[in-house]
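With one protein chain removed, the remaining protein chains of the complex are shown where they sit.
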Amino acid sequence: MSSEGVRISMVREELIKSMVTENVILVSAAALCPALAVTVSLAAGLCMGACLCAVIIFTNAFVSMLRTAVPDRARLFLTLLIASSCTAIVMMLLKTWFPALSDRLGIYVPLIAVNCAVIGRAENYAAKNRFRRSVVHGFGTGIGVLLVLCIVGGIRELAGAGTIAGCKVLPMGTRVPFWVHASGGFCLFAVLLALVNHLRAAGKARASS
Amino acid sequence: MNVHTIAEIALSALLVNNIVLGRFLGLCPLFSVSKRLSGAIWFGIAATIVMTLSSMVLWLVSRHILVPLSARYLEIAVFVPLIAALVLASGHALERFAGDTFRRIGVYFPLLAVNCAVIGAGLIGIGPSPHAGGGFSFVESAINGFLSGLGFLLVSVLMAGMQERLELTAVPRAMRGAPIALMCAGLMALAFDGFTLFSAAAR
Partner (left out) sequence: MIFTTLLVLGITALVGGVVLSLSSHRLQAQMNPLVHRIERELPGVNCGECGHPLCGVFARLVADGREKPGGCIPGGHATSVRITSIMGNAPQATEALMAVVHCKGGHAEARVRSRYAGIPDCHAAMLSGSGSLICQEACLGLGSCVRVCPYGAIAVTGNGIAAVNPALCTGCGRCVAACPRSLIELIPRLHKIFLGCNNRDHGAHVSEYCAVGCTTCGICVEASRASAAISIDDNIPRLDYTKHENFITAAHKCPQKCFVDLVRARPKVNIDTKCDGCTACVPVCPVEAISGEKNHRHIVNKEKCIGCGICLGVCHVHAIALWGGLGYRAEGLSLKRR
């Protein structure tokens, strides 16, 4: 009975930590490459987020399983092998089931293998924690990334093209192509990160006062 | 292969589809390393060397090993560990054996070993080319890699200059660090968008 309770609270704590307090994109400002490149539409953001989530979970799982079997110096190389194999599998599945999206995402899907989120979390977290914890943490990280990509993708698609998931929502005249371009992505992310910083600082001030 | 194609590839890699501002690769180390101008210059040079080598190696491995075995699906699974091992090993070798200048470059190799820009430059080199029919040749791929690296150096130096200035200004508390750097990058990307005039086949 008590082990069940411990397990649920551990899961909840890990999930909150990985999704919110240590969200890879919003707090650590890592894994920005796919986040900026791919989020021109909601569908692309969702797809990329799902792929990232899958790779993060599996990489965390395998690295955590093998963490005691491998000497320190070789661990990075092992992480890379695992991450790139997972990415290759995800790529093949994507090409089979969603070929159009796979073409649109282009080179960013194979680049999941060297994504800062994947490698960083595997090195700093999965290498030091037990299997269950790592998997839950990986799941939370992946869902956090997925949510951010969806939100940003949705905003950029709505503001830039007036559509959501391909359906025209706003009249053609109100769209601002700036948001769909590279510069719009950078600026939107700057504002988003600034907002998150502000909220965190406000939260910290409230907690200490 | 004519000069026209080479010039097109060069301009595309350097300006039109700049690897940082056009393709969004290599952002993570850029914001942290380009806080000082000297560091940014050496980092850019290291990135150029690594990207050129990576393009060449990946092209060779893909065309001469994976394609004959019809194992192109294994591309990413082979590229990442291979490039990481090569770059890390050459970084160690440079630090141990080389003189002062090369040691300064070698310091950045571990950071570049697992970097989206390096693998990305290689992947672009073997992907479908908008200029030629089937894809880049070896030399074209190497040129693409070299000039992507130069584009990275360019952006790195620009960001460093901006960040050094930003250190002395009164940035609002929430915008300090990554947000203001991203905003600067966004404005630079806006400027670089103007270069699309150079390329008729721009994205």
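Letters A and B name the chains as they come in the text, with residue numbers starting at 1 for each one.
To be clear about the criterion, a residue touches a chain if its C-beta (ideal position, glycine included) is under 8 Å from a C-beta of that chain, and two chains touch if they have at least 3 such contacts.
Please read these numbers as outputs of a predicted model, since none were measured by experiment.
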| item | value |
| --- | --- |
| Identified contact with the non-displayed chain, of B:L27, B:I49, B:L66 or B:M188 | B:L66 |
| Of B:F24, B:F43, B:F136 or B:F152, the one touching the omitted chain in the full complex | B:F43 |
| Absent-chain contact - pick from B:A84, B:I119 or B:L182 | B:A84 |
| Missing-partner contacts on chain A, residue numbers | 73-74, 77, 81, 85, 124 |
| Contacts of chain B with the absent chain, listed as residue ranges | 29, 31-33, 35-36, 39, 43, 65-66, 69-71, 74, 77-78, 81-82, 84-86, 88-89, 92-93, 95-96, 107-108, 110-111, 167-170 |
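Rule of thumb we're sticking to: only the chains that are shown with their structure count from here on.
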| item | value |
| --- | --- |
| Centre-to-centre distance between chain B and chain A (centres being mean Cα positions), rounded to whole Å | 22 |
| Sites on chain A touched by chain B in the complex | 29-34, 36-37, 76-77, 80-81, 83-85, 87-88, 91-92, 107, 110-111, 113-116, 119, 181-187, 189-191, 193-195, 197-198, 201 |
| In the complex with chain A, residue positions of chain B that touch it | 21-28, 31, 73-81, 84-85, 114-116, 119-120, 123-124, 127, 172-180, 182-183, 185-187, 189-190, 192-193 |
